[in-house]
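Left out: one protein chain. Kept in place: all the others.
Residue numbering begins at 1 within each chain, and the chains themselves are lettered A and B in the order written.
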């Protein structure tokens, strides 16, 4: 990865962006702890009564459809509007889009409201583009490269960056496609690591342009997963070591991650 | 434990069942991480707007009354109906039944809707059967054997298996009673280990008959607790090691757990 990209990591640590997250209840803990370990700061209010107001304090916004509570269903649209009106970057993680009409309609509608990055697994990206019926829960049934056409189409139509998570993470702005070659299978054995990637993307978007932010976040989490796997005895100790690694990895460590134009 | 019972563990890992959990907010993280470590996959949507629809993707359903949010209160009944209509196994964990009228009424009503397994501590089983006033929060005031008559009665009336958690776990179908002799006191020093047992029961019900599923799940968590306690320095490191052990224990390890007809 080019050194200037890896320096996004240093910028997050220097500026400690406040990342407002409306997200899956089950993943709140790992995303908040992961953001703090990375050097950012989390805020997780989701109600219509407070989230649009409190978003004004934030440096970036993450909308993750996750468990999609009634509070979040009502709070997400005005919070996105609040961020857009103020020019704050916001990231869409269309969790499980395609598996229930409520979230599919909401995700597609949100996709047109100028997220700077859409991050999902291959099935979610395909479903968001309307080209498929989606995955099973938060799982991906499609391979990453099978979703590339859908990702390009979404990126061009919405003027955003799309990041497809998988064995390789592919990031595209509709024209360029860059693959980030890092990570470890244990990342899929811990709840919320995909949500955490969305949080890191949002944190990086507070300090860097969206394309660079998406690449840096993928490399950061992927390298942390590799480092954690080197000492882990199973998914429990891996999760603990992953949070440690988000803190201890240096920009030079991130720069060692292989990134290639496709 | 008979080797064929212990092989339920291998079946979960081979088939990676999707377990839909409507449950205590505070326990979502450990249940999701525990299911992933065991080889199953969690899904945790609870709203009336989505849970009944998304349940169609699942292989088994866990209803845990837990913190019983307004969303869950509305979402649980139609989700149970969705599972029943499709013939999917569902497990009832009547958390803290008996301590507030809302959950007591809901739990008793759900008990008549054909759960394949009811899992609770002794006080919960007694309260669900209407024979007592329940415990304190998620604690048990009754001993396991004091709840056996209530468990047998529930099992016969509802045509289900009842699993009573405690120092020994007792599993009954109304006739047979089998005790699973495993576990460790540190399991009670970590939030949500009882909820996790319910999740493992549901995962096992996706691949085995309910009686065998309940036994295998108790042995799996109990053996994991013993292994984790061997290296833990306190409840924090125990929790981490417990998740690791759910992953690393083999069917042969589970088969070494003592199970005895009572």
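In this section, a residue touches a chain if its C-beta (ideal position, glycine included) is under 8 Å from a C-beta of that chain, and two chains touch if they have at least 3 such contacts.
Because the structure is a prediction, the values reported are computed rather than measured.
Among B:15, B:156 or B:189, only B:189 touches the chain that is left out of the view.
Of the candidate positions B:67, B:114 or B:248, contact with the hidden chain is made by B:67. One chain is missing from the display, and on subunit B it is touched by residues 24-26, 29-30, 67-70, 73, 96, 99-103, 136-139, 188-192, 232-237, 239-240.
On the side of subunit A, the interface with the absent chain consists of residues 18, 25, 28-29, 32-33, 36-37, 41-47, 49-50, 53-54, 57-58, 69-71, 239-248, using the contact rule stated above.
We take it that only the chains that are shown with their structure count from here on.
One inter-chain figure worth recording: subunit A and subunit B are separated by 32 Å, centre to centre, where each centre is the mean of the chain's CA atoms.
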